[in-house]
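Every protein chain except one is present and positioned as in the full complex.
Take a look at subunit A:
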């Protein structure tokens, strides 16, 4: 009895060993890129955000466009930590990545990377987003940033430009010292910031415009009149597509050309997202309700060229706030 089962165990083991001799497993990793060398595969990494239901599916049109134009396989990697993506870029193991504007600001001093493109939310829009300061609809005690002194404030996350750094800088310019004059609550998400505001955990919440204008009302989590917008930030640069400068210049140019040449509706008519098309949002003007593809997020219309200079506003925010997250050294 036992001998027999031992034999079968050995047989299964041998089968598995043979199986593994047949080739690499589905998840083999690749080695670091050599400087200037021609890549035989590109790795594209992204981090899930509230604005993409299914990360891999929403980047699929971009990936297939890149694959077609560059003629090399592009592997998509979904990661939950921006630190992991940046470290993989420091080690030259991620060629293309998408992360927040502030993460780029942190990454540029550590990894050899440059931004090539930034998403445009609407055909007539600007490449970036605004932060809103919102209060409860029935609360009239805050009408401008000056009134925030002495109140409880919901920020999203210390590493968020829209949800923390830009409001911090604007509050500082309005004469409110966040360290002394207010009680800070970090909610770790734009939706939780609004939920905490409504529940009374704070008196004002700073969140991205798209959450108040589109996402939360569409999900039924925000009804008209529940919040009042009391402040709008200057334009904040959007999350860039960042490529490693170890890639040859022509490859980087081609990546930039490919993504800036995409539009949400164009990708749909080129058949880049068969079966997962979406309807264009109202902000797209004449293209509202047109059949479109997701380009990383459901609200991106196209990409425009970006350079390191596009992210100067972040450096300025850091100068004003001297926020601890900015001064973290290398």
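A few notes on this one:
Everything below uses one rule, namely that a contact is a pair of C-beta atoms (placed from the backbone, for glycine too) under 8 Å apart; a residue touches a chain by one contact, two chains touch by 3 or more; residues count from 1.
Assume contacts and distances are computed from a predicted model.
Note on the omitted subunit: UniProt lists it as "Phosphonate transport system permease protein", one of the names in "Heme exporter protein B", "Amino acid/amide ABC transporter membrane protein 1, HAAT family", "Phosphonate transport system permease protein" or "NADH-quinone oxidoreductase subunit M". Of the options A:79, A:235 or A:290, the residue whose C-beta touches the omitted chain is A:79. The chain not shown here is touched by just one of A:61, A:189 or A:296, and that residue is A:189. Only one of A:124, A:199 or A:288 touches the chain withheld from this view, namely A:199. In the full complex, subunit A contacts the hidden chain through residues 1-2, 5-6, 9, 12-13, 16-17, 19-20, 24-32, 43, 45, 48-55, 77-88, 90-91, 93-94, 106-107, 110, 157-159, 185-189, 191-192, 195-196, 199-201, 219, 221, 324-326, 328-330.
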